[in-house]
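Here's a structure for you.
Left out: one protein chain. Kept in place: all the others.
For subunit A:
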Amino acid sequence: MAFCSPHTTTSLHSPRTTIPNSGFRQNQVILFTTRSSRRSNTRNGARTFQVSCAVDKPIVIGLAADSGCGKSTFMRRLTSVFGGAAEPPRGGNPDSNTLISDTTTVICLDDYHSLDRTGRKEKGVTALDPKANDFDLMYEQVKAIKEGKAIEKPIYNHVTGLLDPAELIQPPKIFVIEGLHPMYDERVRDLLDFSIYLDISNEVKFAWKIQRDMAERGHSLESIKASIEARKPDFDAFIDPQKQYADAVIEVLPTQLIPDDNEGKVLRVKLIMKEGVKFFNPVYLFDEGSTINWIPCGRKLTCSYPGIKFSYGPDTYFGQEVSVLEMDGQFDRLDELIYVESHLSNLSSKFYGEVTQQMLKHADFPGSNNGTGLFQTIVGLKIRDLYEQIIAERVGAPAQAAKV
């Protein structure tokens, strides 16, 4: 039975009504937007009346990674696969951490900090520490969204370090929770339809943070190193263990193609995919379940130094059956990427060359020429496939995975 809930929204804190109504047909969405007073300030601004039906109850995706490890880039790739750019909520708090596209809403779990910056300083706890986070509220709100209900979610302001007034979040088709602890609390974890962990090795983390911070006034190699080291005990205790629960792990390591490389420019990236996850069929190279080492460079494809190396095979990860696809090196030319794409199977792409197209579309994003961009794009396609299968199952049609 469809459950439809009309919402009238005038500002972030307007009262809202939720009226059960079974009179609407499935898939029916009515959206009125009045923009008569757009020019005035946002408090009297857009007035939206919306009715959404519960057949579109969101699927929930969790993305875990440390700060500064590429979550934002991944989110931009993911929302791009679903079509349409993700943007901050219009007319809301300019420091909101939320991104909204036609299909997807991404929230940042920092919004569930129970201690603000001053509070953490007084108590001597980092944001990585569960004590600084309100998992009860996180669970309640993710659960509400999953049931198709809107939430009033707090906003953690990363500039001021304070908790700002809440923002209204409507249930989207795909709801992504990204941050430090999406898989930490068992109740929240159980709500996830799919989970991803970005596992950045210490060497690469250091190199990335140098790239990010070195030009920042006050920073030095010493300060960057000190920050990583001071946060490491809490990272190891509370963040890292979550990777055992992830359905897909993207592991980023220094290359093995250049002996003793410590520049962090060429990367070796592993995509670890859990076996037996409903609606998720791991990508493979040549022959599913075999162990393959592949250097695509040769007579058909010329690669520039240091070349490209792939491997694929079954493995175990925290005692669970997984398939691992690994890429070392980087793409220098378009034909290299197309050649590689044409040799991968189970990509869940809608047409031949879709992975390459996505990578080219965002050639300016970090990692578009290496395994991080490639595997993030593939995971994006996998999540789209997962979503379509779940919806197909809900509608009662036979689930059909798009396979290329």
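The rule we apply is simple: a residue touches a chain if its C-beta (ideal position, glycine included) is under 8 Å from a C-beta of that chain, and two chains touch if they have at least 3 such contacts; residues count from 1.
As a convention for this text, contacts and distances are computed from a predicted model.
Engineer: Among "Brix domain-containing protein", "3-isopropylmalate dehydratase", "CP12 domain-containing protein" or "G1/S-specific cyclin-D2", find the name that the UniProt record gives to the complex chain excluded from display.
Structural biologist: UniProt protein name of the non-displayed chain: "CP12 domain-containing protein".
Engineer: Which of these, A:134, A:185, A:240 or A:261, touches the one chain of the complex that we don't see?
Structural biologist: A:261
Engineer: Which of A:199, A:234 or A:247 sits in contact with the chain that's absent?
Structural biologist: Considering all chains, including the one not shown, the answer is A:234.
Engineer: Taking the full complex into account, find the residue in A:91, A:130, A:296 or A:313 that is in contact with the omitted chain.
Structural biologist: Per the contact definition at the top, the residue touching the missing chain is A:91.
Engineer: Which residue among A:134, A:164, A:185 or A:213 touches the omitted chain?
Structural biologist: The single option touching the absent chain is A:213.
Engineer: Contact with the hidden chain only, please: which subunit A residues?
Structural biologist: Interface residues of subunit A facing the absent chain: 35, 38-39, 67-68, 72, 90-91, 117, 120-121, 123-128, 158-159, 161, 207, 209-219, 223, 226-227, 229-231, 233-234, 258-259, 261, 263-265, 305-306.
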